[in-house]
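The structure under discussion is supplied below as C-alpha cells; questions concerning it will follow.
Other chains of the complex are left out, but the ones given are in their true place.
Labels run A and B following the written order; every chain starts at residue 1.
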Amino acid sequence: MKLIIAYIQPEKLNAVKQELYRREIFKISVTNAMGCGQQKGYKESYRGVDIEVNLLKKVRIEIAVNDSFAEATVDAILVGAGTNTIGDGKIFILPIEECIRIRNRDTGSVAIG
Amino acid sequence: MKYRIFLMGLVMLLCTTGTLFADELSDAVALHQESLDMIWLLVAAALVFFMQAGFAMVEIGLTRAKNAGNIIMKNLMDFCAGSLVFWAIGWALMYGTSVKGMFGSSQFFILGADSTMFRDWMFQVVFAATAATIVSGAMAERTKFTAYLIYSVIISGLIYPISGHWIWGGGWLSTLGFHDFAGSTVVHSVGGWAALMGTLALGPRIGKYVSNGKKVASKAILGHNLPLASLGVFILWFGWYGFNAGSTLSGTDLTMANVAVTTTLGASAGAIAAMVISWIKFGKPDVSMSLNGALAGLVGITAPTAVVTPTGAIIIGLVAGLLVVFSVEFLDKTLHIDDPVGAISVHGVCGVWGTLAVGLFGATDSVRGLFYGGGIQQLSIQALGALAVCAWVVVTTGVLFFIIKKTTGLRVSAHEEMTGLDLSEHSAESYSGFQIFTNM
C-alpha cells in the first residue's frame, strides 16, 4: 500500500477530484497548507511596507491506495493539477505498512478502499 | 383729558410691549420650527449615512473572504467620490432650477448655500450614495476597481440626480402626481437596474455556472461571513428609520410615526415571507434569504410608507419577501445572471413593487390606490414612473458599461479573479493569519 501526498494549487482541487472519480478513486483527505517552492512568491504591501510573501497557499492531498492503484492516482493528479506552470506542485509516494478501517477493524488492502 | 391720555397711553403700552413681546416670541417659535427640521434631518442623514456600513457588511458577508478588502474600498469610495461629485454637480442637476422638468441647472457646487440648503444637501447626498452603493453588491468579486470608481461617480453625479429630478426635484413625474415617498424608485430601482446592466455587462463569476454537456448547472458560491451580513442587515434596518421617517423632510410632520410603524411592519413581513418561502421551497429556513427578505420588505415599503395602513404595509412586505425569493431563483437558475448578494432582486424588483404598491394600497386623500377605492389612476402613474426610470437607467448605464468595457475594461482577468481582488487589486489580505480554504 502507498500513501500518495500531493501539493497542488488550491484552485485545482476540484479538477483533481474529478479526475480521481473518473478512475474510481473515491477516498481522499485534504488539508490547507502553505508552500514554498520554485514559485517565488509575490510582494504584498501593507500600509506602504512591502511584505515578501514566499509561503503560498497550497492544498495538501493524501490518498492511501493499494499498490495497483498508485499509478492511476498519480496520473489523475497530474492531469487534474498540471498546467505546465511553476507552482503546479509535487507528488510524493510513501510506503504504508498497515491500514485499518476504524468502523469494522478491517485491515490491509481491503481496508484502504 | 388727562384721563383720556392716560387711557390711550395704557393701550399704547399694551400694544407695544405686547407686540414686542410677541415678536420675540414668534421669532423664537420660528427658530424652533427651523431647529426641529434641522435636528430631524441631520439625525436622519446620519442614520442614512450609517447605511453605508450596512451595505458594506452585507456585501462582505455574502461574498468570499478573498474579496473583502476590495468590497471595503468600493463601499468607502463610492461614498467619498460620490459626495464630492454630488457637491459639484449632482445636487444642481437634481434640485437646481428645472429645465423643462428634465433636469436642474443651477446651484452647482452648492454655491451661496444657507443653512437650509446645507441641511437639504446633507440629507440628499446620503441618498445619492446609497443608489451607487447598491450596484457594488451585484458586481462583486470580479469588477476592476478603476472601472468601479468611474461608474459609481457617474451614477451619483449624473444618472441618479436626473431621474431624481423628475420625481423629487419638481420634474415632470412629480407634476403628474407620481408618489415615491422615500425612494423605492428614486434610489432603489435606480440602483437595482444599474446593477442589472452591470451584471449583464460583466458576466457571471468563474465557477458559478457549470455546463455538464448540454445542461448548465448553477453552483452555489457561499458567502464567508454570515454574522457580518446579518449585522449589515440590522444596520440597514436601523438606518432605514432615517431613510423613511426622515423623508417627511420636516421635524413637525407627525406622519413620521406612521412611517416608522409601516416601515417596521413591512420589513418584518418581508423577512417572515422570505423565510417561509425558502423553508417550503428548499426544505430549510435559509439564513441569507431571510436577511434579503427583510431588506426586500424595507425596499418595498419605502415608496408607500407614508400613505398606507399597517395592514397595507404588512401585505406589501409579505409580497416583497415572496418576490425576492422567486426573483433570486429566477435570475440565478433560469436567466443565469450572477448577482452575489441579490441586489437586483432586492432593490430593482422590490423597488418596482413598492412603487406600484402606492397605486394599490395608497389610503390617503391625496394618494388613493386601487384597493382603497382610488381606481387605476394612481397605479398607472406609478407604473409610468417606474418604467420611465427603468428605461432611463437601463439605457444610460448600458452605454456607460459598454464604454467602460471598451476603454479601461470592466472585469479583472480570470487569474486575478481566482486569486481574489484583495491581492490582485490592493495587494492586501483581509484576514491575515486565518486559515481559509480558497479553492472555490
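Methods note: a contact is a pair of C-beta atoms (placed from the backbone, for glycine too) under 8 Å apart; a residue touches a chain by one contact, two chains touch by 3 or more.
Remember, it's a predicted structure, so these values are computed and weren't measured experimentally.
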For the full complex in this file, how many of each chain are there?
-> A x3, B x3
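As a working rule, only the chains that are shown with their structure count from here on.
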Rounded to the nearest Å, the gap between Cα centres of chain A and chain B is 47
Interface with chain B, chain A side, in the complex: residues 10-14, 32, 42-46, 57, 59
For chain B, which residues count as touching chain A in their complex?
-> 418, 423, 427-429, 435-439
